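Every protein chain except one is present and positioned as in the full complex.
Letters A, B, C, D, E, F and G mark the chains as written, and numbering starts fresh at 1 in each.
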């Protein structure tokens, strides 16, 4: 599992202190998640310079990423608003040495766009389905493919969609069999779930 | 709008009293909804004999149905568990003189079954989509057709699906534009919504 | 259905990039929704100048609106606080080529004001009822008219009204038959629902 | 305030024991609430014979009612399903020596029926409005009259109406000013609230 | 009932426009509620100068208050954090011509302080009990006095108290008989409820 | 901590099998909780005969109780409906060798009854406060005494009180400092919490 | 994926009709889930005789199970009350030709019992963790092992545990990385999730 630091509630002093401490452990790559732009910009410049930062996903790498390992993972997302969460999954997988495929904007309201990409999706071992609102993408993917589906609800939308609880529940209640679900907006957790599967998969080869 | 009697919380004495009163108004057809088997069986036999009863939907007609009127309405449902609600919509429409089409068991987990019926569905003016659990059917139908979609969430399922709130919220948060929603298990209300549309449609012809 | 862009969670860079891309498709009108004042003001001036922006509803048109089409739609709202949502419905309908009537400030706490406008409301084919708090407007309208009622709950109010869930549930549980409901604050969706009905209505003429 | 016994969770042994104890206090009238038919029938016959029982409201009087006192209270209810709660209010007021008026079946879906009775309702000092589902009755009454409105939400209905929380919230969020609310199905509490007002009213005369 | 303007969601342009319109109706006093400091400061100075503004309660009077009328109302609040809501009740009553008594900081955690003031409280005809968190004040007052209790839950506190839902439910479930409840933080509504009672009380004298 | 068996979801076959197994461990006393009358009656008679059963609390002892140990614990409950939960606490304490005091029917709606018993309550080292509905008892006790208060919410009541969530939240949000709370209806847990305290208390003597 | 029939809301007539239809497809094994004892006993005897029924899990096999396939899956459950759900997972896996290991009664309240079994658990490729109440088992297992963890919340317990929502949320919010979650009580879905993983695992060998 990755050495990860959840930055969400950390102020810049804690982050500076932590980075000062971790910078010396140069042989261990660290992953920072939920490191938002204002937090990142408040980090002491010499420390910030050590980080490989991605704003969309709010992630950063310290001391690079882990060495390459096999694993065909597709990260599929319904709309462009789901991109930050999808990219958190992509960045976490990349950190773990896996090269995922990102497939965007294939929500079921435009079913034909999704159906056009199905063959491509099926060429992967694991599918991470990222969607908010009605989260119907996970059910459609679950019905069409037989590989593991990790469903990540997002907090995109307004009204009853606010906060992602509707997407979460729709994914848990999916009419497709065997869809597995993470916490809302937890692209990191989905990637970790995929890594757990790849641990076994790679071991068995 | 139909003269309708919601029977849910009525005991057999109230039902008997009401039927005794309504039996004399022979020129007005009445629709009884949520009249479950035990309630129906407790009605005084001579009164029960006046009713055209359907157990699956828990509906009954008194003094027949209204005269025929045009209207192409498809009632589409995801699974066989949604049938009681779908049939409530069908029976209400029939009561109003409309002859709907019932299309069953086309949930999105078996997407191909749904896609096979799309042309048939498109030949209707109004689609009533009945689904529980993740309720993804409404979004897929909304994306594929341009006619009015009335989405009816059902209380089918367990865990987070219990009671139908997840299906309701997923339909309200549908990624398809312009999907309109009724209360949970409200096949009657969906049919009335369709009747309101047909009122205008028929007037305009 | 309209080509629409939900701007809510988009930053100005995404919006600039998108507008740069869409500006060349000059023959397709685009509708932007939930584009709030600070977002609009952050758009690159030459791009912003292409937009017909309405602050109250947070909507903008790019490349004008669609060509005129018939359709008598009344957008009725309870209080002035519901106006942003009501105007989102009006602007979406206008974008689709329909000229709706906006009727304001007819909440049921001042029932006489509503009753004075009933004849006017009845002259329309479709009524969009926009209300927050107890949302009683939808029930009263549903009881008085036989045409389609699209009820839009708003997130107006405080305490138990916060967020619009009370208005949503009250509309779903309306004692008037056949009232159909959208997500909270979804004036856009209500307009799309009306457009779906007009699609059929116009076809049938 | 009334000497009242909430029977809901009491088994027949507790009820027998209590009645045996209270039967000797013949000069104090007692009110039993939420005493449902099966509980009542399980009471020891000689004790049950002491009770003036009303099945619809699940109330019983022991040692009669209090002496007559002035007070013009209207108990207004939306549908026949709300009757048990409305009658609980009526029976409690009667127990306290007040002779209320019961006005039924005036829900806002049939607004004309309500408007026909408005003059009659206005002739009272206090209005208890009993309604479930969207509970719009309380708002309409609150807008039309200037006297105290005590709103009682009922647990009537299904789907989002189940349990009465929607009616409760709609009443609390009423757009009419100064509507006061009780717990769900609490006709007893509404009557007690009215009695508190009459305590002051009678004192001041 | 007061001519009242809920300012919560109004921007300064709407407020300016409204004040410009109302300033000419000099014979009608208007009450503005939920007018928070930043909104008030954004009003055009010549218009703001017309207002009698109270920051704690966020209320303002335009064209003075109504003429004096009798009415003994006590506004009792549990903690100093409840003061804004308590003062909204006080200011609304004052606007209506009534001179209420404000009794502060008598929460039940310091029961002796409450008991010391009981005689004073009992000298009033109506008690408005304002409390957040566990809201136990309403139950204790309801048990000790026989006059009308209007309970106002406040959104004070953190964790499960956040937003006031716990206080609201505790008041609705009060073990004291006949306690009547308003929406969360609705000091205005409580005052209006008291005014409705005084309407009847004054008429009867 | 007690060797306890939660019987709630166990059928009589499981209970028979378990009792057959435990009957041989005659030197260890076992406590059975949530063993309701129908379950108890379905136990094989020779096994049931081994149990010291208390119907009100749904508890049973097998192989007697633990040896006496010091500990002054008062179990205080608001109404007679709270008695099953209060007795579960009493029975668990008795099982652990502690002799608690049970003080009933001292809810805050009758504050004088509670105040009369305060001196008695204060003579204990630990107070377990059992209450449903508004659960104000815990706050009043917490304000009056300085010893540990273990608050147990009960699922007594209807409407918003249903299930005990309101009582739970009111206790967690208590305005009295340092009130500690258990799960709803968890008299057993409250007793265990008291035992943990007595473990330390007795050790320190 | 298994050919599965969710029996929950099916009456015996539907079941008889379905079995009559499926009995002829003798080469396809079918799995019935949520087939509770009373439903099973109401099935026509000649049809019931075709079923390999397991009461604890409410599952039945028709036409045997699928052919054996490799897969080391541990189903770990916290308490005996979680057994029905754990066995639903076991029976579904068995139906799919996989021979899982069932490890019971290792909840974290008795941490030593869990730690004793850790080596055994680690010898599996996939762990299904079944737990209700605080569901801490999933987090502890997730922290100790690096293989895929499928967490199944159960509806065991009372008060805040009722219905399993607390267990579900605790699993989704697990502090262990990459724990994946199913709907409440969904042992079937967890097994299907494992099967999806084994599909890939077996393919890769």
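One rule holds in what follows: a contact is a pair of C-beta atoms (placed from the backbone, for glycine too) under 8 Å apart; a residue touches a chain by one contact, two chains touch by 3 or more.
In this text, all values refer to a predicted model and were calculated from it rather than measured experimentally.
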item: Residue among F:5, F:90, F:160 or F:179 that touches the chain left out of view; value: F:179
item: Contact partner of the left-out chain, one of A:6, A:26 or A:42; value: A:6
item: Chain G, residues in touch with the chain not shown (by the definition above); value: 78-79, 107-111, 133-136, 138-140, 142-144, 157, 159-161, 165-167, 169-177
item: Footprint left on chain F by the chain that the document does not show; value: 1-2, 4, 125-126, 146-150, 168, 172-173, 177-184, 188-197, 199-201, 204-205
item: Chain not shown, touching residues in chain E; value: 80-81, 156, 158-162
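Definition applied: only the chains that are shown with their structure count from here on.
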item: Selected pair, out of A-B, F-G or B-C, that shares over half of its residue contact pairs with C-D; value: A-B
item: Distance between the centres, which are taken as Cα means, of chain E and chain D, whole angstrom; value: 27
item: Geometric centre distance via CA averages, chain G-chain E, whole Å; value: 55
item: Averaged-CA centre spacing for the pair chain C and chain A, given as whole angstrom; value: 35
item: Residues of chain G touching at least two other chains; value: 168, 183-184
